[in-house]
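With one protein chain withheld, the remaining protein chains of the complex are depicted in position.
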Amino acid sequence: MNWVQLLVDALSLGGAYALVALGIGLVFGVMRMINFAHGDLITIGAYALVVPSAAEVAEPYLGAFSVWLMVPMTIGFVVLMMLATERFAFRPLRERHADGASLLISSFAISFLIQNVILFIHTGRPKSVNILDGLRGYVSVGDVRLPLIDIVTVAVTAVLFILLVVFLGFTRPGREIRSASEDFVMARLLGVKANRVIAYAFAVSGVLAGAVSLLYVAKTGVLDYRMGVPLAIAGFVGTVLGGIGSLWGAMMGGLTLGFASAFLQALLPPELRASRDAFLYGLVVLVLLVRPQGIFSSSKRLERI
Amino acid sequence: MSARLTTQSVTVRFHGLTALEDVSISLDQGEILGLLGPNGAGKTTLVNVLSGFTRPSGGTVKVNEIDLTRARPDVLARRGIVRTFQSVRLFQRMTVRENVQVPVFAHHAGSVEGEQAAQRALEFVGLAEESDRIAGSLPYTQERLVGIARALALEPKFLMLDEPAAGMNDVEGAQLVELIARIPAQYGCGVLLIEHNMPVVMAVCERLHVLRGGRTLASGPREEIRRNPDVIESYLGGH
Amino acid sequence: MTDSVDPRRSSPAAAASLLWIGRVARPSAALIVPLLVLCIIIALTGAPRLESIMTEALIYVVLVAGLSIFIGNSGIVSFGHVTFALIGAYASAWQTCCGPMRLIFMPELPVWMATAQVPLGLAALLAATLAGFVALILGVALMRLSGTAASIALLSVLFVFKTAYENWDGWTAGQSAIVGLPTYVTLWVALGAAAVAILIATLYRVSSYGLRLRAVREDEAAARASGVNAWTQKLVAFTISGFVAGLGGVLYGHFLGTISVSMFWLDMTFLTLAMLVVGGLRSLTGAVVGALFVAALRECIQVFERGISVGDNLLQAPEGTREIVLAIVLLSILIFRPQGLVGELEVGERR
């Protein structure tokens, strides 16, 4: 067992999960809603790389552009779609004071809608596309193998997190998101426009989702209409595990889930490996029982009575 | 047999902040004790301790000689130590009757006597006519009365009312005072009354306990407190 | 109360229990009788497809009623109830599946179970009881949680059981389907089961347990201050709803004649939750209306998909339209009626 190698493998998976959890956590902060459709927006970003058609062999579309065009265009497309879901589904619901359950179910419905539209256009046969071809190799450091895509994934996660911290701390939209996350009513009293701040949060969440689309496809080379679902679930669980409502918690929660998954995969005896997810989610249940407020939230927020 | 609810040197700390320090009070069945103090003095924290919502960092809560310091809120409620909330906290989407039935069922599990207890509590606060209305649709004053009826439905030994007259006008406040004054006679319980409205407090409480900054400032009969220079300076003086 | 001038003064206990029977019977009948009428009409048309769709819809009524017992009264959105359908379906297969083939699908069943000839009704009862029992055991730990943490923990439970059942080859045939369960679930059996589920849900709702849990849903702190033990109340509802959801799983297996772990997964979770929310999250009437509405909607769209003749022309929506239109209609309902089709209404209940 090469522990350094295991750490590298875990970090790569954890990084991807952390990006998803951050995206979900941001929207949760301002809306108090877990956006289950986040994963399907990742799927949309991936499918934007190929020409929409029912043909079995996919032709690259955005994926055919050079990196400098492909990356912003893909992310831009996901942001647009993210804003569209906010504008046409969540905002009307919010304006009618729907409760949390209805919001959650509507995000389920959007997820279902996106998956079926993709099925309709692209058929259910998985497609494939090769992007960021230069990242297919790896470098060796001693006997540790560092796949380029994993290095990039970790670097992108770190950079995006730092950018996010800067954005939230030093820009006006960012500060508005933060104040709305802490106390929406108070933020509105101070002149923060609800629709605007929520749109900001969705847009940033879209950037994160788009980045995951690209990293995912660069790593695996495949597209599937359900590809976003396991990611969304990992992000969803990671957000709660880390401590819902805190970005640091979301990021750490995603990382933790990725680490737990990679370590279980590596360390479980062969006959139990197929049941990895049972152990993983069993652990999640245990953690929640001990710390319902999440592992990384600083303290249980005192309920005002 | 008359019971007595006491706290002995109760201390509560959150994250290094001290909310209550070394507070000892006692409340007898049949009396009304006024709990006074400026905002942030620790009045609600004390009620939280007495009703089991906050575990004290030190000190004890007892009824006679029985230690109840670590009992859960629902256990305390069933044992007759009952509270209301500053923000009322009714079960918004349930009817008035259902609101009052909840504690009854928690206690008597739906027996006929239970139904009668609920009915009696509603009649006592004068809301029997409104019993089929949805709680969330009631005007503010009536909401507060339902909160009191809900607490009374448990037929408490000790009742803690957290600012029951908040937001009421003088006429409503006066009616409430009259109602609260009748509680010990009707239900035989001790009442701990937190109230900012001085006329209300002075009208019904024979004994007062004053907190400031989490500590006991003064404690004793109404007239004594009224003359206490510390109290006058720090609290009454403000009025 | 309007009916306070009645003979019950002479015998308050007897009168109270009469009153209580009325409080259960009236709303149950108000839901069951229309279902019965609908079933009779469908049976009279003699269209097997319609009958099959109604049967499936009634099974969904059972599943959604099970969900409603917990979600409706506790306010906790459960992503995990399909687990109990899974447990129920497989437990019934262990007892009733496919004669001599049982050991081919499930070679590690203990001999007594592999050879047992359990009457179908009893098997269903035992299977649902197992589901309820598992709910009870899980609930002991999980019902300490509320809100999002509870939802996520329940979702995780679904993951755990799905993965476990998929890899418990000797008892579940792994990822492979088990085929040949006796298909005894006709329209009338499904109707009977739906009636039972409605009755259980109503009994629970009007009971003091239901009332206390709704108090927890409305305001947990106030409920505790009123002497309600939130954990106990959640646990009671969770166990009962696990039983009913388990029954739904049994019925689904014996309706199709085949079960596989993947049937009890996110699709079913989404569909049942959507039915509940579309009908009205906090009302049993909503659960029933939602299940029937979504089933009817699916079929209506599908009629278009299969083509409608207009004169000599065939109007036909392309395959795959059904799910897209369904999602859009569900979203529209959520947007324009966020409280669901019936809101808080309970038919047959006097207020």
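We call the chains A, B and C, going by the order they appear; numbering starts again at 1 in every chain.
Criterion: a contact is a pair of C-beta atoms (placed from the backbone, for glycine too) under 8 Å apart; a residue touches a chain by one contact, two chains touch by 3 or more.
Everything that follows uses one rule, which is that contacts and distances are computed from a predicted model.
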For the chain that's not shown, choose its UniProt protein name out of "NADH-quinone oxidoreductase subunit K", "Phosphoribosylformylglycinamidine synthase subunit PurQ", "Branched-chain amino acid transport system substrate-binding protein" or "Oxaloacetate decarboxylase beta chain".
-> "Branched-chain amino acid transport system substrate-binding protein"
Listed by label, the shown chains touching the absent chain are A, C
Write down which of A:L93, A:A109, A:V207 or A:M227 is the residue touching the left-out chain.
-> A:M227
Residue ranges of chain A at the interface with the undisplayed chain = 1-2, 5-6, 8-9, 12-13, 16, 54-58, 60, 119-121, 123-130, 133, 136-138, 145, 147, 149-150, 216, 219-227, 229-231, 262, 265-266, 270, 273-274, 276-277
Residues of chain C in contact with the chain not shown | 48-49, 52-53, 56, 98, 101, 104-105, 166-167, 174-177, 179-180, 183, 255-258, 260, 262-263, 302, 305-307, 309, 312, 314, 316, 318-320, 322-323
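Just so we're on the same page, only the chains that are shown with their structure count from here on.
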What chain is most central when centres are computed from CA atoms?
-> C
Can you give the whole-Å distance between the Cα centres of chain B and chain C?
-> 43
Distance-wise, how many Å sit between the C-alpha centres of chain A and chain B, to the nearest whole number?
-> 48
Could you list the positions in chain C whose residues touch two or more of the other chains?
-> 221
So which stretches of chain B touch two or more other chains?
-> 53, 85
Please give the residue numbers of chain B that touch chain C in the complex, ascending.
-> 51, 53, 72-75, 77-78, 82-83, 85, 89-95, 98-99, 101-103, 105-107, 109-110, 112, 115, 132, 150-151, 154
Can you list the chain A residues touching chain C in their complex?
-> 34, 89, 92-93, 96-102, 104-106, 108-113, 116-117, 119-120, 229, 233, 236-237, 240-241, 244, 274-278, 280-282, 284-285, 288-289, 292-294, 303, 305
Interface residues, chain C side, partner chain A - complex = 71, 75, 77, 141-142, 144-146, 148-149, 152-153, 155-157, 159-164, 166-167, 221, 266, 270, 273-274, 277, 281, 318, 320-321, 323-324, 326-328, 330-331, 334-336, 338
